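Only one structure is covered here, and it is reproduced in the block below.
== subunit A ==
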Amino acid sequence: MPALDLTGVLKPARDVRFRRIDDEAVVVRQRAGEVLVMNETAARLLELADGRASVADWVEALAGEYAVGREELERDVLRFAAELAAEGMLEPVPASGEREGEDRGV
Partner candidate 1 sequence: MGFEQILRKTWRDNVLFSVLVELTYRCNLDCFFCYNDLGLRGEPLTTAQYLAFFAELRDLQVLNLTLSGGEPLAHPDFLKLGARARELGFVVRIKSNGHALRGELARRVRDEVDPFLVEVSLHGATAATHDRQTRVPGSFDRLRANLREALGLGLRVKINSTVTCWNEGEIEGMLAFADELGVPLQLDPEVTPRDDGDREPLSIAPSREGLVRLFSLQAERARAGNGAVSVAREGDEGIVPVPTEKHCGAGSAGIAVDPYGNVYPCVQWRRPVGNLHRQPIREIWTGSAGLREVRELTVQAKAVVDAQGAAGPLLNFCPGSAATRTGDPLGLYPDAVRRAEVLGEVLEREKKRTLLPVVG
Partner candidate 2 sequence: MTFGAAFLTHPDLFPARRAGAVWGDRTVTLALPGGPYRFAGLNPEQAAAVHGRFGAHCVAATAAAVETLVFRMAEEEFRTIDTRGWEYGLDLDPAPASLRLAGMRLAGRLDWRPDLAGSLWTPDAGGVSFAGIFENLFRVLTAYRLLELGGVLVHGAAVVSGGRSLLALGRSGAGKTTFSRQALARGLDVLSDDLNALRRSAAGTEVEKLPFTGDLGDAGSPGGRFPLAALLRLEKSPEDALVPLGRAEAMGLLLACSPFVNVDPYRREALLANLASLLPAAGDPPAWALRFSLSGGCWPILDRQCLLSISPAS
């Protein structure tokens, strides 16, 4: 996957299912048959990764939720998003064709 930047659009990987239980996310990776419990930050990012919003949009949404400077927030979000993508939890949406009808998380 090419380096992620703020214009990138991500969505949960095809075999990932997740739900938010309070401030955590229960994540199921179907192919691996794995169940993970992830923290609030991961839960929030998975919610925001709806296949339409860019990472910049995520930062905008999170700016009101975290008492952190903008630059630091951007760095953290990009890093975390990249980690989730590297783990196969998120995948990029091609720039030219958005999938319709996807409504995967919350």
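In picking the candidates, the idea was that all candidates are chains of the complex that A comes from, given by their letters.
Definition applied: a residue touches a chain if its C-beta (ideal position, glycine included) is under 8 Å from a C-beta of that chain, and two chains touch if they have at least 3 such contacts; residues count from 1.
The shown structure was predicted, so the numbers you read here are calculated from the model rather than taken from an experiment.
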| item | value |
| --- | --- |
| Numbered candidate touching subunit A, per complex, among 1 or 2 | 1 |
| Residues of subunit A that touch candidate 1 when the two form their complex | 12, 14-15, 17-22, 24, 26, 28, 30, 33, 35-37, 101-106 |
